[in-house]
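Here the complex is missing one protein chain, while the rest keep their positions.
Here the chain labels run A and B in written order, and each chain numbers its own residues starting at 1.
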Amino acid sequence: MAKGYNIFNLVRHAFRPNEPWPEAWAKPEPKSSYDVIIIGGGGHGLATAYYLAKNHGLKNIAVLEKSYIGSGNVGRNTTLIRSNYMIGGNTAFFEFSMKLWEGLSHELNFNTMVSHRGQMVLAVSPGQVDAFARRGNTMRLNGIDAELLDRNEVMKELPYLDYSKEARFPIYGAIHQPRAGTVRHDAVAWGYARAASQLGVDIIENCEVTNIMRDGDKVVGVETSRGKILSNKVAIAVAGHTSHVAAMAGMRLPIESHILQAFVTEPIKPLVHHVVSWGAELFYLSQSDKGGMVFGGHIDGFNTYTQRGNFPRIQSVMECATTLLPFMSRMRLLRHWGGIQDMTPDGSPFICKTPTQGLYLNGGWCYQGFKATPASGFTYAHTIAHDQEHDLNKCFSLDRFEKGKELDEFGIGNWTYKQ
Amino acid sequence: MRLQCPHCGERDVAEFRYGGDATKTRPQHGTGDLQAWHDYHFVFDNPKGPHIEYWQHTLGCRQWLKLNRNTATNVIEGRA
Partner (left out) sequence: MTAFRRTTKAAHIDRTKPITFTFDGKTLSGFAGDTLASALLANGKTLLGRSFKYHRPRGLIAAGLEEPNALFTTGTDGRTEPNTTATATELVSGITAKSQNAWPSLAFDVMAVNQFLSPIFSAGFYYKTFMGPLKKSWMMYEPIIRKAAGLGVAVPDVDTARYEHRYTFCDVLVIGSGPAGLAAAVTAARSNLRVTLAEQDFELGGSLLSSGNEVLEQWRKTQIAELETHKEARVLKRTTAQGIYDGNLVVLNCIPQNHPAKMILEQCRAKTIIIATGAIERPLVFENNDRPGVMLASAVCTYLNRHSVAPKKRAVIVTNNDSAYTTAFELAEADVAVTVAEQRATLSGDLLAKAAQLGIAIFPSSGIANVIGEKQIRAVRLSGRHAATIECDVLAMSGGWSPVLHLTSHGGIKPKYDEKIAAFVPGGFAPSHYGAGGVNGTFGVLAAIREGETAAHAAFENLVFRKNLEAIELPALRGDRAYAIQPDWTVPEGKHAFVDFQNDVTTKDIKQAHQEGYLSVEHLKRYTTLGMGTDQGKTSNINAIAMMADLRGLPMSAAGTTTFRPPYAPLTIGAIAGRNVGAHFKPKRLSPLHDWHIAHGATFIEAGLWMRAWYYDWAGNSPETAYIKEMELVRGNVGISDVSSLGKIDVQGPDAAEFLNRVYVNGFAKLPVGRARYGVMLNDDGIVLDDGTTSRISHTQFYMTTTTAQAGEVMSWLEYLLQMHWTDLNVHVTSLTDEWGGMAVSGPNARRALQLAFPDVDVTTEALPYMGVMEIELEGVPVRILRLSFSGELAYEVHCSANYTTALWEHILVSADSLGIKPYGLEALASLRIEKGHVAGADLDHRNTLDDLGLGKMAGKEKDYVGKALRFREDCQAPVRWSLVGIECMEDGKKLRGGAILFAASDEIKGHGRGYITSVTWSTELNKFIALALYNGGLKHEGEDIICAFPLKNENVKARIVSPHFIDKAGERLHA
């Protein structure tokens, strides 16, 4: 467990301004070789480094980040966590992630503000109530918290929704996961970085990997903007740009890169105390501790690496916001941004070995990269350390489409751009 | 973003549906083994740069078309 942050040190530093806080994570120069190189200093890469050092006793680890740590999707998402999964291996994996979230601030000695405020997914037809019931029942039977609420119960909890007769999609009920919620996203990257750094991991920012070096079918290291670095184990964790990095090792993947937009309003006093999602259209919203409504919807729907959204999607998300939560009409949009996410045909990720020995793949996270961060790091570290998948990530293999083992959690079909 | 429809001219992207990577060759009907169809259906180059892709003018003439769009800039570089 990392250490150093507590109220006593805060008070001490407050009144002794000449005693500076230590660096949150060290800034070493890259060494010529490592036992493990992780490409990507995002949430997943940093978590992987932390669990490799903590659980598997590896110390000689580097995380290579082409920009600043947390510059990718860990700092661009809408901060939601949940474990309402019902298909095969997803259920156990995401619940394991939720369990890690529950203790994360303690584990990292960094307040990641894990807020179990609960998520309400609103059903807009009797058929959807049944579909949500299946999800909730599966969750309960797997030891995960879930409640089915009827319309009146939803009205009590979320009084600000549109319950009028004119409502285009009337609310029939909701499935509620009380332990779902939000996490301060940047803090996840910083907290893992700090804890990994305390365990001796080298976090190297502004170091872009330009090639993956192989000797036959074995990986031997990487070429970077700061020189060659050798390692027999190289782990990719660059979701959004997975295809690009995997291509350096000659791989073509079931992944396309798409943009997902996110939105935040001006801050207001607390009004929305849950995460609210909608069954009529993909839409999710929560109110940050700072007061802004943080929300999002579907991907724009075509491959792009531009990190900026197009207006039709912005409009449709605002239509959802205003229709479901009429008070949003008068609120003002402060900022909108985009993140590039890997989309896979079935909407589920990859955490697995690759055809190249010593090269590991973590990517394809679609909409669920952030909430998966702790479990992804934990199981990826296991996969790297033992050169073998952990039980929890066996289902996230590259060959599942050949085998017909898709994990289509939302029943959309095999389409990258529709998932 | 605006796309060039061969029948209707330049129209807003909102009138179209996206159809994905158009560089892969669909196996002839009745041919192709499991591997060929797997690669065709599930594996992508996903380039950052020029990308030949399908679109359909669903809210117009319903023509399917192939465009060359740069995924790094979203600039349409022409019909493909």
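The rule we apply is simple: a contact is a pair of C-beta atoms (placed from the backbone, for glycine too) under 8 Å apart; a residue touches a chain by one contact, two chains touch by 3 or more.
Model, not experiment: these values are computed from the prediction.
The hidden chain makes contact, of the residues A:Gly57, A:Gly216 or A:Gly404, with A:Gly404. On the side of subunit A, touch with the chain left out of the figure occurs at residues 5-7, 9-11, 13-15, 17, 20-25, 27, 67-68, 70-71, 75, 86, 88, 91, 102-103, 105-106, 109-117, 124-127, 129-138, 140-142, 146-148, 159-160, 162, 164, 166-170, 184, 186-187, 190-191, 205, 265-271, 280-281, 287, 289-291, 306-311, 314-315, 318-323, 326-337, 345, 401-406, 408, 411-414.
For subunit B, the residues in touch with the chain missing from this view are 1-2, 13, 17, 19, 22, 26-27, 29-30, 32-34, 36-38, 40-42, 54, 56, 58, 62-64, 66, 73-75.
FYI, only the chains that are shown with their structure count from here on.
The part of subunit B that touches subunit A in the complex is made up of residues 1, 12-14, 18, 20-21, 34-35, 38, 41-48, 51, 53, 69, 71-74.
On the side of subunit A, the complex with subunit B involves touching residues 241, 243-244, 252-257, 301-306, 310, 312, 345, 401-402, 414-417.
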